[in-house]
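Note that one protein chain of the assembly has been removed; the remaining protein chains are unaltered in position.
Chains: A, B and C, in written order; residue numbering restarts at 1 for each.
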Amino acid sequence: MKKIQGIIPPMITPLLGEDTIDRKGAEQLVERMIAGGVHALFLLGTTGESQSLSLACRYEFVELVCGLVAGRVPVLVGITETSLTESVKLAEKAKECGAAGVVAAAPYYFAPSQQELIDYYTALADRSPLPLYLYNMPSHVKVFLEAKTVAALAEHPNIVGLKDSSANMNYFAQLTYLLREKPDFALYVGPEELTGEAVLMGADGGVNGGANMFPELYVAMYNAAKAHDIEKVKELQKQIMAISTTIYTVGKWGSSYLKGVKCACSLLGIISDDFLPLPYKKFEAEERAKIAAALKAIGAEVK
Amino acid sequence: MKKIQGIIPPMITPLLGEDTIDRKGAEQLVERMIAGGVHALFLLGTTGESQSLSLACRYEFVELVCGLVAGRVPVLVGITETSLTESVKLAEKAKECGAAGVVAAAPYYFAPSQQELIDYYTALADRSPLPLYLYNMPSHVKVFLEAKTVAALAEHPNIVGLKDSSANMNYFAQLTYLLREKPDFALYVGPEELTGEAVLMGADGGVNGGANMFPELYVAMYNAAKAHDIEKVKELQKQIMAISTTIYTVGKWGSSYLKGVKCACSLLGIISDDFLPLPYKKFEAEERAKIAAALKAIGAEVK
Amino acid sequence: MKKIQGIIPPMITPLLGEDTIDRKGAEQLVERMIAGGVHALFLLGTTGESQSLSLACRYEFVELVCGLVAGRVPVLVGITETSLTESVKLAEKAKECGAAGVVAAAPYYFAPSQQELIDYYTALADRSPLPLYLYNMPSHVKVFLEAKTVAALAEHPNIVGLKDSSANMNYFAQLTYLLREKPDFALYVGPEELTGEAVLMGADGGVNGGANMFPELYVAMYNAAKAHDIEKVKELQKQIMAISTTIYTVGKWGSSYLKGVKCACSLLGIISDDFLPLPYKKFEAEERAKIAAALKAIGAEVK
Partner (left out) sequence: MKKIQGIIPPMITPLLGEDTIDRKGAEQLVERMIAGGVHALFLLGTTGESQSLSLACRYEFVELVCGLVAGRVPVLVGITETSLTESVKLAEKAKECGAAGVVAAAPYYFAPSQQELIDYYTALADRSPLPLYLYNMPSHVKVFLEAKTVAALAEHPNIVGLKDSSANMNYFAQLTYLLREKPDFALYVGPEELTGEAVLMGADGGVNGGANMFPELYVAMYNAAKAHDIEKVKELQKQIMAISTTIYTVGKWGSSYLKGVKCACSLLGIISDDFLPLPYKKFEAEERAKIAAALKAIGAEVK
C-alpha cells in the first residue's frame, strides 16, 4: 500500500441519540470532506467519540461510512480498546468493510510500561488483518509512546505509521529523526494548529478535527506546507488559529473541543443534531449562540 | 438491602489463556474466600483485570461466579466501561445472574468534569437494575470523584456506596464527614494497607486484593478494627505490610501488584495458571522464585 | 535528644507587609500555642510561607520566635531551599538561635531521582549543625521521597524523622512498617484530618496547621489517639473536619488553606493583619465574611 499523505479528518460520529447514528448527516459529512479534497478518512477516533459508543454502534458506523466512501479515499478505522480481543474484532470488521488500515491508541485503563506497550502492539499487529497505525494520545491514555518504542515497533511489517496528538513537537522531532531511514513509515500530527510546521519539517500530514467543518482549509495548509510556501502557510495558520481559539474554547471543560466541532457542524447544516453521548452533552443555547457568532466571524454561513 | 460491611475481595479472574476462564481455579478461589469468612465478593474490578477481558468473557465470568457462590454471600459486579450502554448491559447480566450490586469507576478515556461525572453516574444509576456503588480510582481513570460530587450522588436512591482506591485518606476523611448523616451509604477502602485505620475511623470495610490469597487475615483485621482492638490491629497490620512490601513489589512496573497476586495464587495452588491478558504478562521464573520466597517467609505453604 | 511526640504546629508567619514581621502577632500566637499545650513549634514551613519570604526576613523570624519561646518547647526550623548552601546557612542560624532541629523538603526546582535525593539529603545532614527532619511534600516539590529512600536516609545519624504531607496513607503505612526497628526515628503526619488515625496506627504526632487557631483541639486529638480512645477520636475528628471543610475551602484556588488559616487567625484577634506575600493575597471582604461565619458556626469568638 502506498503511504497516505495529506489531510485525514478524524470524522465525528453524527448521532441522533445514544448509539443512534444520523445516517443522513454521516453521508453529508462524507461528501463534504471528499469534495473538500481530503486524502483519507479516520473513523472512530477521539473526535469520533468511539469510546462512548457501544460496540454494536461502532460496527454499524464502520459499515456505513465504508459504504458511503466506496473506495474514493482510503478509510482508517479506530480500534482502540482495552481488550485486545475486542480490538482485533474491530479490525476484522474494518477489513470486511473495505477499510485501508486501523489505528490504535494504547490500552487506556492500565498504564503499561514501554516494554509492555511493545508486547501489546506487537500482538495486535500480528493479529490485525489490516495495516496498523500507532496513536500517541498521552492525555487520554496516560502513557507516552516513547520515540524509541515507536522506532522499535516500526520494524514490524504490519505497523505502518503513527498519529501523534501530544502537541509535544520535541517528541515529534525525535520521531522524524529516528525514523529518517524508514521513508514508508507515515508520521501524522493530530493538532491542526501544528499541521503547517509539521509538514514543513517533513511530516506526512495532519489528522485534523477542523476538517470536519472546513476540509478545504486544512487541505490548503497541507499543500502550502508541502510546497514550502511559507507566506501562504502563515496566512492559512491565522485562519486555523481563528477557529481553534474560538470554536474550541466556548465550553468550560476539556470537552470544549468535541462539543464545539459537533455544534459547528450542526450549525453549518452538515449534520441534523449535535448529540454527544455521555459523559458529555451538547451545548445549550447560550454556548450555541457563541459558536454561531464565531462561525460568522470567520465568514461561514450558519443555517 | 442491608448495607454490606466487612471484607469484599476484589476477585482475580483465573485464566488459562486469553479470554479462557480457569473454571476450576475460579471454584477453588471462591470456596477459599467464603471459607475464610469474607463478607461479599467483587468481580471484574481492577484486580479482576476486567478491562483486559472481552465482553463475552466478562459475561461468562459473572455467570460462573454467581453460580458458584449460590447466594452464600452477596456478589458485586464491576461494570466499568467507557460506553454507558455497555455498562448497563453488564448490569443487566449481573442482575440476571443474581448479583447484589454493581460497581463503576468513571468512564476512563475522556476525563470528565465533576458536573459531567454527576450527569454520567445519574444516568447510569437510573438505568441500572441493581444498586450502584461508585468507585474512585484516579490513577486509572484520571479524574477524582470529589467528595462533594460523591455527596451529591449519594442522594440518588440507587447509589448506595463507594469504594475508594486513591489511598488519599484526607479525601476519605472528607467523605466520612460529609456523609455522616447517611448511615446507609457504604464507604469501603481499596488499599489493604488502610483497612485497619479506615474501619477504626468509621469505614464499612475493605475491598482488599490480598484476600484472594489470605482471606482470614483481612477478615481478622476488619474484626479487630470494628472491635477497636488497637493492639490486634497493629499486629495484623505488620502481617499485611509484610505481604504488601514483598509480594506486590517484585516486578519492575506498575503491574507488579496484579502479577504478584496472581503468581502467589498459583503458587498456593488455588488457580492452575497465573496467565494475565495483555498488556501484561505473568512473571517469569526469576520473579516467580521471589514470590515463592516471599510466601515462605510469611509462613505460607507453596505447592 | 529525646524524640518529639505530639502536636507540632507549622506556625504561620504573621506579617504587616512584604517581609515585615508582625512581632506582636507572633508573640500572641506563640503564647496561645504554648498555652494550648503544643509539644513543639515548626517555623518556616509551607504554612509559614517560607518560600515567599526574603532570606533576611526568614532569619529575623527564626531569631524572634526562638527568643519568644525561650526553651519552653523545642523549635524546629524549615530550611527548605534549592541551594544547599542557603539551606546550611539557615540551619546555622537556627542552631545559633537555640532551635532543636531543622526540616527540609527536597530541592523544589529540579526534580531529582531517588538516588539524587539520597545524595542531597546526605550532604545536607552531614553539614547541618542540628538534627535534620525530612519533609515529604510531593505536591509542592514534584518528587516523592519513596519509602525505601527514607529508610536508607534513616541510617544517617543526623536524620531523625520525617513529616509527610502527601495524605497518601498507604505510603505512611509503608514508612511505619519499614522503620519499625528504628523507634527513635520520628514520623509525623501533616494533614490534620489524619492525625487521629496516624497516631492510632503508631505515628509520633501531627504537624497540623489548624493548631495555629485552636491548639487545644489538636492536642486533645493527639492525646485521645495515643490513649486509644476511639470514641473520643471520632468525636474530635468531627470538629477537625468542621474546620477543614469550611475554613480551608473558601477561596477558589489551591491557596485557600493558607488564606483561610491567616484570615481566621486575624479574625480571632491573634494577629494584627492577614497579609500574605505574593503570589498570594489575603481574602477580601466577601471571603472574610465567610471565614467569620465558619468560625462562629464552630463556636469560636470572632473579634
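One rule holds in what follows: contacts are C-beta pairs under 8 Å (C-beta built on N, C-alpha and C of every residue); 3 or more make two chains touch, one makes a residue touch a chain.
Only a predicted model underlies this, so the values are computations on that prediction, with no experimental measurement involved.
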Displayed partners of the chain not shown (whole complex): A, C
Touching the left-out chain: which of C:5, C:52 or C:239? C:52
Using the definition of touch stated at the top, determine which of A:16, A:34, A:200 or A:292 touches the missing chain. A:200
Among the options C:16, C:34, C:64 or C:84, which residue touches the chain absent from this view? C:84
Kindly note down the residues of chain A that lie in touch with the hidden chain. 167-171, 173-174, 176-178, 180, 191, 193-194, 196-198, 200-202, 228, 230, 233-234, 237-238, 241-242, 244-245
Interface with the unshown chain - residue positions in chain C: 18-19, 46, 51-55, 57, 80, 82-86, 106-113, 115-117, 119-120, 123, 139-142, 252-255, 277-281
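The definition used in the following text is that only the chains that are shown with their structure count from here on.
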Approximately how many whole Å separate the CA-defined centres of chain A and chain C? 49
Spell out, as numbers or ranges, the residues of chain C touching 2 or more other chains. none
